[in-house]
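Got a structure for you, written out below as structure tokens; questions coming shortly.
The complex appears here minus one protein chain, its other protein chains still in place.
The block that comes next holds chain A.
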């Protein structure tokens, strides 16, 4: 069996697939790739099924050695990429020979870079998913140097394209489309206006659980405690006097602070690529018939 050996893991690299649906009633969060679009593209390039597990590297720094001839693709935040020291292209099909080394530098923009290997990372699934949930402690361990990742059998389909044209990933400012959320009535009208006109900034205390935002205060219309309730990815939860948290893949299944707005599914990958310091604005999301 082919293996990817981790030589360096950077700030945080985890195994991710599309996550763990269907267990939220047991208090299990969704997990899965934070930027599902980039994860999906990486799998498509190597002709994997969409649910195959790959790697999610946060701010690069990942170095891998191939044991066996492997086919890889790297997508997402544009980290400088080399194979055996030679520059290689993101969003392309890479044939990496047995013993070769693939290395990601630090991306100049964006936050999360994805590596797919043809055949997928074949660690044992937990509750139907190979994703690491850093909050709940489910799934495979966070990668460390020396981790050996088994690669599954190659799928039947062959890669159909060598290079995928994609827009730039990561920007100094993002606009996220959102709708007033389930507890918008816990906030003043002025707070909602501020939400959709003000500028926020992603703080360094952000992780796979959520992007924490600094910015104008969103004033509450009522005091008191909210009984805990189910949460979705994209929910903007506002603790009293604290930084609003935009929930990402490893958010808790339930939470006890009011959700002022929810970012639409299509814009969640943009939020997942917003590194600390990124300016965030919210635009009204309209349901399309």
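Note that a contact is a pair of C-beta atoms (placed from the backbone, for glycine too) under 8 Å apart; a residue touches a chain by one contact, two chains touch by 3 or more; residues count from 1.
Definition applied: contacts and distances are computed from a predicted model.
**Student:** Going by UniProt, what is the name of the one chain that was not included in the view, given "Cytochrome c1", "Molybdopterin dehydrogenase", "Roadblock/LAMTOR2 domain-containing protein" or "Allophanate hydrolase subunit 1"?
**Tutor:** Cross-referencing UniProt, the chain left out corresponds to "Allophanate hydrolase subunit 1".
**Student:** Touch as defined at the start, partner being the missing chain; which of A:231, A:245 or A:271 qualifies?
**Tutor:** Of the listed residues, the one touching the omitted chain is A:231.
**Student:** Kindly note down the residues of chain A that lie in touch with the hidden chain.
**Tutor:** Counting only chain A, the missing chain is touched by 21-28, 30, 126-127, 136, 138, 178-183, 227-235, 252-254, 259, 262-265, 285, 287.
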